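A single protein chain has been removed from this complex, and every other one stays in its place.
As written, the chain order gives the labels A and B, with residue 1 at the start of each chain.
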Amino acid sequence: MNRPKNIQLDSNGKLRHFLSIEGLNRSLLTEILDSAENFTSVGKQQAKKVPLLRGKTIANLFFEPSTRTRTTFDLAEKRLSADVINIDINRSATAKGETLLDTLQNLTAMQIDMFVVRHNSSGAAHFIAQNVPDSISVINAGDGRHSHPTQAMLDMFTIRREKQDFTKLKVAIVGDVMHSRVARSQIHALNILGCPEIRVIAPRTLLPLHIEDLGVHVTTNIDDGLAGVDVIIMLRLQNERMSGAHLPSKQEYFKDYGLTSKRLKLAADDVILMHPGPMNRGVEIESSVADSDNSVILQQVTNGIAVRMAVMAMAMQGNIL
Amino acid sequence: MNRPKNIQLDSNGKLRHFLSIEGLNRSLLTEILDSAENFTSVGKQQAKKVPLLRGKTIANLFFEPSTRTRTTFDLAEKRLSADVINIDINRSATAKGETLLDTLQNLTAMQIDMFVVRHNSSGAAHFIAQNVPDSISVINAGDGRHSHPTQAMLDMFTIRREKQDFTKLKVAIVGDVMHSRVARSQIHALNILGCPEIRVIAPRTLLPLHIEDLGVHVTTNIDDGLAGVDVIIMLRLQNERMSGAHLPSKQEYFKDYGLTSKRLKLAADDVILMHPGPMNRGVEIESSVADSDNSVILQQVTNGIAVRMAVMAMAMQGNIL
Partner (left out) sequence: MNRPKNIQLDSNGKLRHFLSIEGLNRSLLTEILDSAENFTSVGKQQAKKVPLLRGKTIANLFFEPSTRTRTTFDLAEKRLSADVINIDINRSATAKGETLLDTLQNLTAMQIDMFVVRHNSSGAAHFIAQNVPDSISVINAGDGRHSHPTQAMLDMFTIRREKQDFTKLKVAIVGDVMHSRVARSQIHALNILGCPEIRVIAPRTLLPLHIEDLGVHVTTNIDDGLAGVDVIIMLRLQNERMSGAHLPSKQEYFKDYGLTSKRLKLAADDVILMHPGPMNRGVEIESSVADSDNSVILQQVTNGIAVRMAVMAMAMQGNIL
C-alpha cells in the first residue's frame, strides 16, 4: 500500500478521521456510500438502534450554532447506541480564558472516543485531529468556508440513489459559492466519483478566485448553466451577507439567480433538485419548485443520518473490532 | 364505529395525537387514567424503566420555555426507554428564516416518531398534527391560551385517586381563567368525566367572554364560590399580566382572591387543593395552605409523569404493536 500520508487514514488506508473530501479516493468514498446504504434500514426498523458504538462516548463540539447538522449527528449517534455529550463551547471553558488546546487535552483526558466538530474557522477540525491521540477520531461537521464533508457525502448518496452512475452526469451548483463550504466539498466529491461535467453558476461577486482550477465550468448566466443538467444543487444565500458590495436586493437576486419553475424546464426532464437547507423560499428558490416532484431535498435529510452513521462507524472500526 | 372524524383518533377510535381534551369521550379519558394507574408503579421500581418505546425517537419541540412540563416529559420519555432529542426552537433554525412547515418537514425526514410541542400560539399543536405523516404522533404540551391536555389529565388522575367518583363532585377553579390554557382543558375534562358542578371564581377582568357556555357556574365572590366544594384548583397568576387594566396590586388580589386558611374552611372538610405550579406564595395562595394536609400539589407532579407515559404509550400503540 504505497499511499501518500494522509491524516484522515490509518496505516492500512482505513478511515480514521473524516475531515475533508480532498485526499480521499474513489474507493473510499464508494465504501462510505455502500456502508450508508446498509444503515438506511436502521431508520425503518421498529427499534431504530444498532449496538455498534455501545459504551463509546462521542462529544459534539459545536463552536458555531447549528440545528439540522447537530440534530442529525445526535440522532445518528443515538442510533449507533453511543453515549453523547453535547458541549456548547461558546458558553463554556474557553470563556474562562482556556486555550483550545487545553480544552482538547481535557476532553481527551475524559476518555472520549470521538469528537464531532463544527467551527467557524477553516482548518479547525484538522487542527484538532492533529492534536488528539491516536485513539480518538475527529469528524468535521463544517469548518469555516473550507469543508463540510458529511454534507457532501449525503449529497453524493442522494445523487447515486437517484442516478446510479456518476460518470454520465451533468451537475449544476447554483448560488453563493464564495462563502460555501458545502460547494467546495461537493465539487471535490463529484470529481473524485467521476462526474464529467460540473457547472458553477453564480454572480461574479459570489465566485471565489480561481474556482476554475477545481475543474468546473463557470457561468454567470443561470439559463445557460442549467441547460440539460441532471442534477441542480442550490446553495443557501446567507442573509447576513446580503448587504454591501456582494449583492443587490433579495428581489434582484431571485430575478437573476432564483430557481423558478420556468428555469427548471431548461434542465433534463428527470432532473433532481437539491438544497442543503435551511431554504430561503422566494430568494434562492421558488416555493413551488422546492416542493415539486423533482425535489429530493427531504431525502437529503433522511440520507444524512445514514451517511453520518456510516462515517462514524467506519472511523471507529479500528476501535470496535 | 360511526365516530365523527377527529384528527386525534385513528380509524379505530384509538389515540393517535393528544392535542386537546375536546373531541375525546369519557371512555378514552378513562382509558388514559387507567393506563396511567399502571405506570405509577414504574416510578417506584428499583430500575425506573420499561422498554416500551425502546428505539423510538421523541423530539421535544419547545417554542416557549418551561421547566416542570419539559422535565416531566423528559423523565417520562426516558422511563419509556425512548431516545430523546431536545430542540430549543428559539435558538435554532427558525432564527435562520426557515418556515415552521420546513422545520417540521425536516424533522419528519429525520424519522422521528413523536413530537412533544409547547408553543405560545393557540392551535400550534393542531397545525403540526395536520402537517405530519401518519406515522408521527403529536402531543400538545401547552399551546397559547388554548389547551394543556396532559396537565388536565394529571389533574383528573389526581382527583380520581383522592375522590374516586367524578359524578358527585363540586369543583372550584379559582383565578386567572382568561389567560389559562390549563383551566380550559380542566373544564372540558371535568364535563366529559361527569362532574356535575364546576364553579369558576375570578375577578371580572380575568374572566373570558362566554365562559358560561362551557357549562360552568361563574362567581366573582370567592367565599360564595368555595362553599362546600370537594376540590379547589388554584390557577397561577402570571406576574407579567399584573400591570395595567387587568388587576390591582398583588396585595389586593390576595385579599380578594387568595386562598387563605380561613377561606379553606368554607369548603368540604376533606377538600383537596391543587395548583399546576409554579406557585406564587402569598399572591394566589397562603403559604401554609399550600403545605397543608389538604394540598395534593406535589402528588400532581408525581402523577404527571405516569399520565405522560400513558398518553405517549397509547399514542404510539399502533406503532409498537
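Basically, contacts are C-beta pairs under 8 Å (C-beta built on N, C-alpha and C of every residue); 3 or more make two chains touch, one makes a residue touch a chain.
Please read all numbers here as calculations on a predicted model, not as lab measurements.
Listed residues A:Asp102, A:Asp165, A:Asp224 or A:Asp270: the one in touch with the omitted chain is A:Asp102. In the complete complex, the residue from A:Asp83, A:Glu197 or A:Asp291 that touches the missing chain is A:Asp83. Of the listed positions B:Arg54, B:His217 or B:Arg281, the one in contact with the omitted chain in the full complex is B:Arg281.
For chain B, the residues touching the absent chain in the complete assembly are 43-49, 65, 67-68, 71-72, 74-75, 78-79, 239, 277-281, 298-299, 301-302, 305. Chain A residues in contact with the hidden partner, per the touch definition given at the top, are 54-57, 83, 85, 87, 91-93, 96-99, 102-103, 105-112, 320.
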